[in-house]
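Below is one structure. I have some questions about it.
Apart from one protein chain that is not included, each protein chain of the complex appears where it belongs.
Naming follows writing order (A, B and C), and every chain is counted from residue 1.
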């Protein structure tokens, strides 16, 4: 990363390691085509009680995130530091995730072409059922390809509290050990993990499975 | 970039920063497969009155642009400096863009496979309507995925003044705040922004949406 | 590779060259999308009698393998060094490969999208017949595109000894000079070579041919 991007604002000084890990992921996802056009957002949980979340600022180029492109918010999505930039428009989805899923330490949202087009195609079915793929074993706790994983698809809306309510309903009613992520229609994937490494592994697993699903449909 | 490409001709000495920003974009787009075979061209507006435009020279490999591969032209597309190389064959499309769109500071033309094949497929409809994609919010001023964006498709021709006249008609009659770009049949995409960063973001957004459209059709 | 990944545990000190060659391949295959989400595994034969195999540890990110992410096992798949990590769940498939194929010195398992979706599509036919492709000549001993190569597809199971038995049956009954690899349904490709270079060439050849097959079906 270039020098000009390396200066951390004082309010993030103690989180430089987490900030840089998210910057590196942003560059990877941008290269993959999963975070283009300033889309997508990423967070890690800094502390649970009271809740502090490190999340990407709104509207930043994920291919060249600077250390200043991050915000710390509380559990309601409000900025902790007044001089920080505005947090991502979808910050509340991160807050709800950490509140409903007690073991989760990182939440990643990617916006890949396959997630975008498949979330439209399977929207009438309200979700995508993934099963019978060995790759599923890359998800925490899955020990056999015969495990079924359900990715619900929520309709897209700019009313983020309404979207958060749907996510909450899912997260509270679905067995949390089987809740690996969800899609928003024509908007992409949210997934998570106990830590950033696990969340990043879940991104790779779910994006791989969506690509396999898409290619299978193309061959029909 | 290698040393041999780093020498700037004297007439570009004051624009080295803009030249290098375009060279870097060229390398990225070439890597993506959006500027192969010397295709595509890029420009930034240096001053509006009288109009001076920095534009790529004709026929250069976009994967390894040197500092000498750029030209400054006036609003009619004529070279300002006699010893500069010939400007891109489509320079007039850049001139017309800056003249008709008063807030525009950079214009980028990419030539991707998806833009090429979809501009053919949708030519009978005279354009492509993009809507209902969250990614649309990466376009300046778009605040909801429900916004409709219209990308007109002009027929390809080697008569650039005739093509420029069509672009002019579009730019003058379509609400400028909703004019994000256009396609030329089997020739690719033109888009723009208030500055180079915004134009580059619009490239990413529109190329992403074209890819989504193409993959959706492949799945039908 | 970064410094923190460069420390080799003492029990691997004499195999650093082989370890680093496998780490480099892992990074390549991860970049290609053939080893995402900690999937796939790789091995080289260290000695045949008694059999010592260097194999990737279980559950590691193939894009950033450290020197400690490897294990030496014997011909039954048991760790030679007590302080080594757990070897890959599919270690037995590597052991069986070396036992049944006397000239083999390296075995590579990749898990690409094309191998995943085509192993499902062709499962009813029990395998994929590759012929008439010039690329086949990249396989050891193949001198004409008219050669037919059979890639059997075994059903996926978490019962690795049962899977190993099927592989053994194939390796023992099929002419060994024509046994270049096999697929596991929705799980990917196993291939091998006399040394790591040859095995890596076979990965490139077979993944290329699977991609050609997939694209051909998409065009139908």
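General observations
One rule holds for everything that comes next: contacts are C-beta pairs under 8 Å (C-beta built on N, C-alpha and C of every residue); 3 or more make two chains touch, one makes a residue touch a chain.
Being a predicted model, the structure only gives us computed values, none of them experimental.
Note that the absent chain touches B, C when the full complex is taken as a whole.
Only one of the listed residues, C:17, C:134 or C:159, touches the absent chain: C:134.
Touch with the hidden chain on the side of chain B covers residues 33, 36-39, 61, 111, 113-114, 116-117, 120-121, 156, 158, 184, 186-188, 214, 217-218.
The omitted chain makes contact with chain C at the following residues, 132-135, 138, 143-145, 197, 201-202, 204-205, 207-208, 211-212, 215-216, 218-219.
FYI, only the chains that are shown with their structure count from here on.
Under the contact definition, chain A and chain C share no contacting chain. Here the spacing of chain A and chain B, counted between their Cα centres, is 32 Å.
Put simply, the C-alpha centre of chain B and that of chain C have 45 angstrom between them. Under the contact definition stated at the top, the residues of chain A that touch 2 or more other chains are 218.
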